[in-house]
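For this depiction, one protein chain was excluded, whereas all remaining protein chains were kept in their positions.
Our next item is subunit A:
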Amino acid sequence: MIGYHYFDVQLKFRDFDTVELTPIYFRGCVLNSLESFFGEIGGKTSLDIIKFSVEQRRVVFRVPEEFFKRTHTAITLIGHYQKVPCHFRILKTSKTPLDFQKDIGENDNCEEAQIDDCQL
């Protein structure tokens, strides 16, 4: 069985009215960033969106365990979404499924968004 890592991401845009926020576009944006930073071999992975809320501008998605660090890096480095300056903030990462309702600190398996500088 493949282990997954879950991400809870907050999306911030400079000009929200001009962007079209859909799960598919968001997924494309993350995968594009992964491919540009890690290339065709290092950056191809499966990314499943589990929860998506346009009102709250929050996304919960999962990636396979071995792509956790790379995805973390790629999301942090995204600066544009549909040519609009943006910033994706990782609120929480976890090995267990995440939800919008759960508060930070409720789940013991959750870890705060931290990445060390060892090899990706």
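Everything that follows uses one rule, which is that contacts are C-beta pairs under 8 Å (C-beta built on N, C-alpha and C of every residue); 3 or more make two chains touch, one makes a residue touch a chain; residues count from 1.
The working rule: contacts and distances are computed from a predicted model.
**Student:** Pick from "AP complex subunit sigma", "Protein kinase domain-containing protein", "Ribonuclease P/MRP protein subunit POP5" or "AP-2 complex subunit alpha" the UniProt protein name of the chain that isn't shown here.
**Tutor:** The correct option from "AP complex subunit sigma", "Protein kinase domain-containing protein", "Ribonuclease P/MRP protein subunit POP5" or "AP-2 complex subunit alpha" is "Ribonuclease P/MRP protein subunit POP5", the UniProt name of the unshown chain.
**Student:** Which candidate, A:G3, A:G39 or A:G79, sits in contact with the chain we can't see?
**Tutor:** Of the candidates A:G3, A:G39 or A:G79, A:G39 is in touch with the missing chain.
**Student:** On subunit A, where is the contact patch with the chain that was removed from view?
**Tutor:** For subunit A, the residues touching the absent chain are 35-43, 73, 119-120.
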